[in-house]
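Here is the structure we will look at, set down as structure tokens.
Here the complex is missing a single protein chain, while all its other protein chains stay put.
Right after this comes chain A.
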Amino acid sequence: FCFLHGLDAEADLVGSLASMSTSERIKAIQKMPETMRKKREIRNKVLKEITKKSRHRGAQPSCCTQCLQGAAVSFRRFGNTLSEYFHQLRVWHKALKTIGAEFGTSVLSYFVFLKWLLNFNIFSFLINFSFITIPQFLAAEPNNLSFTGLELLTGAGYFQKTVLYYGFYTNATISKTENGPSYNMQLAYIFTVGIYFVICFLILLFSMAKFFSRNFINPQAFSVNASKLLCTWDFNITNEKAVKLKQKNLHTQIKEGLTEVNKEVLNFSVMERALRIAVHLLVWFASLGTAVAACTGVYFLSINNLELFMKGYRNDLESQTAMLVLPVIVSLLNTLIPFFFSWLGHLERFQTPGQHIYITITRNIILKMSIIGILCYYWINIVATSESQCWETLVGQDIYRLVLVDFIFCLLGSFFGEFLRRIIGTTVCMRLGLPEFDIGRNVLDLIYAQTLTWIGILFSPLLPGIQMIAFFVVFFVKKVSLMRNCQPPCKVWRTAQMMTSFIFLLFCPSFLGVLSVIGVTVWRLKPSEECGPFRGLSSMYAAVAEWIQILESYTGSKWVVWIYHNLITSELFFFILSSFVLIVIYLYWQIIQGRKTMTKLLRKQINN
């Protein structure tokens, strides 16, 4: 900070400000912890200093410099007006502010995450739509199936021969005119999907790093009580009821903190410790067992599902609704088993409430990811090798139905979980009171939906658009339900780290799993013979290999071929790259260790 002691310091400050660039100077003035009057004085002095300097410097005619300065000022004003208009485009800014004001920042983080995912899906949709779907419209085959309303739910029928699914896309090279510019659909499809996933990877990595560095807590130096007192007051809250609730919670927390001082000396006997460990193990065994049972059920159900397809495609109501059984059962399992897990969690006793929350979330993640995993196994091993006409479209339809039914269950969950619960809590059973907004469960639902969308992009390029609309509706429904039915949360846990943990959960089991599934699909599986852009090839990746072979015959693109053979397909390059990355990580880690020791030494010096 710039504390102004004496005129000398002020003259120094003015001098240093005058030598900065305009934007840096404005930022520095804005950040100064002085009153407005003082800041204005300093600003005027700095501007005078600048004009003095330029007058000393320039032998230029004064009207020219004045013109330039006038132009710079009006340009800055124009830039400011432009950024004002961009600020207006910030969607839902007011809604997010209201939610933060009434419910605090932890609930707000769920909605911020939802908005972030929505932007992500808008970006995915735009990429896929522009590079894959729009060219396909130019080479579309006629669709002679009839449209009944049921297709919106099942995704089959009329939709099978539309751009919704992989099977409709052509493998030809599209060109409007003879010898005109041509568009190779095979290459476009595989490169669009590939580059899209690389961009996603980079976005997730940089977002994680940004949130992590902003919100890193050094666990050794974290002062629990001091920060509880001085840093947890959420100045965003403006609702009177929420303020009173927060005060009551802080009162309870401080009381608990004080009584813990008395309970600190609590040695558990060996028997009690063994009992607690046994209970933990039992509960883990039960949860994992339930997850395995759920997966087995889903697996056998999906094999049944496939037999239904293979028996012949009948376009009547019974077989259409039979296709919905699998998604409904999967969503039911995803909704009901977490309640079972949280009931099991109450049987155990944890040292801190934070542990309880993290372990519950871990179990739910294991459940959801294993269900998705078993479905992927089914798709890759059973559907892809079955004798259906177009297995990619079948997978696409399955994913479409899963996404849609999950969306419907999300809305139903909001209805039952919050609306009915509020009615029960206020009329029938007054002891329960208003429900709290369950952040963990809702965030895991979002991550599950996004994982499905990512897997489905290869098989159904318009799926991000559908998910986009779904998230849009979910935002409004959840917001209305929150405002009408819920009360602010009692226990607030590490709000600043929430966004980091959400994105980390999105990255680690979810995105990496999707990458492996897509990788296996593109490299190992044989595309169907009669449909899709890769028909007849031995694998989807073979399209790239063939393209490189064609390029070899052109002299102008030898460098592309060289890069392909020596960098992308050569194992030595990836080995060198991995070793390099590992060495860099190790060096950074050593630097961090060194800095930690430095901080410890300095702290000792201050204390003595």
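Keep this in mind: contacts are C-beta pairs under 8 Å (C-beta built on N, C-alpha and C of every residue); 3 or more make two chains touch, one makes a residue touch a chain; residues count from 1.
The definition used in the following text is that contacts and distances are computed from a predicted model.
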Hidden chain of the complex, named as in its UniProt record, picked from "CIB3 protein", "Auxin-responsive protein", "Mitochondrial inner membrane protease subunit" or "ATP synthase subunit b": "CIB3 protein"
Selected from A:Ser21, A:Asn80 or A:Thr597 as touching the chain missing from the view: A:Asn80
Residue touching the undisplayed chain, where the options are A:Asn143, A:Thr173, A:Gln247 or A:Thr426: A:Gln247
Hidden-chain contact residue, picked from the options A:Met36, A:Cys63, A:Val428 or A:Leu601: A:Met36
Interface with the undisplayed chain - residues on chain A: 1, 26, 29-31, 33, 35-37, 39-40, 43-44, 73, 77, 80-81, 83-84, 87, 105, 214-218, 221-227, 229-240, 243-244, 247-248, 250-251, 254-255, 257-258, 261, 494-497, 603, 606-607
